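Here the complex is missing one protein chain, while the rest keep their positions.
Up next, chain A:
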Amino acid sequence: MSAQGPVRPGAPLLEVRDLHVTLSGKKIIDGVSLSVERGRSLGIVGESGSGKSVTVLSATGLLDAPRTEISGTAAVDGRPVIGASPQALRQLHGPSVGFVFQDPATSLNPLLTLERQLTEGPQTHLGLTRRQARSRALELLDAVGLPDPESRLEAYPHQLSGGQKQRVMIAVALACDPALLVADEPTTALDVTTQAQILQLVNDLKRDRDMSVVWISHDLGVIGQIADDVAVLYQGQVVEHAPVKDIFDAPQHDYTRTLLAARPRLGAARDLAAAPAGDDAPLLQISDMTVDFELRTSTGKKTVRANEDVTLHVRRGETLGIVGESGSGKSTIANVLTGLVTPVSGEVLLEGEDIIGVKGRTAREVRRRIAMVFQDPYAALNPRRSVAASLAEALGAAGWRGSVRRGVASRDGNRSREGSAASMRDRGAELLESVNLDGSFLDRYPHELSGGQRQRVCIARALALDPEVLILDESTASLDVSIQSQVIELLRRLQAEHGFAYLFIAHDLAVVEQMSHRIAVMKDGRVVEENEATELYRAPRQQYTRDLIAAIPPERPS
């Protein structure tokens, strides 16, 4: 309102020219130029660290990290952003730009009702009275498709599900009727079916309100659903900026082609090792397993059923994919198998022997035979311990004695497998080699590794146990697509070489299809459908499975 710049008709709503950003002496953005026309949407894709978020945050004046240097120009609706005073930015943010961030759980204030969060902006920026703001809040909640908005106004964020929270975030962003909606990975933390709904919602809103959208994502499938134009970012530069059809049909830059080729697709060629013959006895058999959790709430104890009568089996050399949305009980199965959780009923047989509640030496042997690779490779390695020390811990748990850190032999334990320190270090290097890392990585620390390298180390650590069953709990979910495809390739090769049985837990149905021989679909703690992978996708029997498959963004924009 204060800085009324010259508004040229037909000028882009957001225009960024030659943006350079340096954070703590490190060049993050190197000459980015972008523009978003009124009523159109721009998708920004790139892998982690490519500068997607920093570009948009600095172009809209939200970047205020210490030691930041920004140069170039950025204008919203003709009003300059870079170098603008905090006051000018505030007047720009509310009425002209709305923001939606990745994690709906932390973007809403847990202490305020939805009404307070929704009416704050309109009261400040549009000068509405409380009553007017309240009816506007109702309209907004209705517009974002939240059922029963009247009663929801009094609700607090914790009373909503993740998808509902993200809808509310969108409503908050729309509260002042902004001309531009900025969404930074808004569906990454959501389930596929919820993601599909949010995409639909934003597309509708964009059409109805003639709003511009900037949508940041690492997922080309999502971008294909929402964007009119796409900017591909790579190492702080825009390598390609074109209409969405051209990006998918005729990618100009090599990096775009790599991204397109690496993303998991339904029905992509699978070269899985043949599943073992059907008459093999299962290596791992889960029968009628039920797991309860006790939750302490303000009103007393509550029992939540995480698994109900789950029956699954997996054979040697076979991958069983387990898919389902968050809260469907997938990870509970992993926790039971690794002994972190005890079921209330049912049995889990490993080669015919029950492994529930085992203690002492038997327990250690069971833990060795069932290894697990965690979702987040950044958290699954102790940052204070070298790769060698992490591997040594696993080797130690598997009965090896000695040290991989020094070349000095330490005393052999009585259960020693091969004993000496040198052989243990050799074994560590061997393990790293089997995951395509060379022996020099032994002396590195987790912070010196990239995400993909860390996940390889985690896989090597699991291999150190010399296991028979490997649980892969969303093990590729936090990796960039190109890294993800490499890790999947590695996992397949290891299975072919060692005959591991995999339990592949994931929410991404395309990845699961690439990896699995058989797939079990879970909902509300139950297995609702289980079938051969190809059959399941070709002819899903349950409506829920059909919904899940339908919610996957199609390979190409329609």
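Observations, loosely collected:
Keep this in mind: contacts are C-beta pairs under 8 Å (C-beta built on N, C-alpha and C of every residue); 3 or more make two chains touch, one makes a residue touch a chain; residues count from 1.
We take it that contacts and distances are computed from a predicted model.
Comparing "ATP synthase subunit a", "ABC transporter permease", "Heme exporter protein B" or "4-hydroxy-2-oxovalerate aldolase" against the UniProt entry of the hidden chain yields the protein name "ABC transporter permease". Considering A:Arg257, A:His447, A:Arg538 or A:Arg556, the position touching the chain not shown turns out to be A:His447 (whole complex). Contact with the chain that does not appear here is found for just one residue of A:Arg263, A:Arg461, A:Arg492 or A:His517, A:Arg461. Taking the complete complex into account, A:Glu393 is the one of A:Asp177, A:Glu393, A:Asp426 or A:Asp508 that touches the chain left out.
Interface with the hidden chain, as seen from chain A, comprises residues 24-26, 49, 66-67, 338-340, 363-368, 370-372, 374-376, 379-382, 384-385, 393-394, 396-398, 443-445, 447-450, 453, 458, 461, 465.
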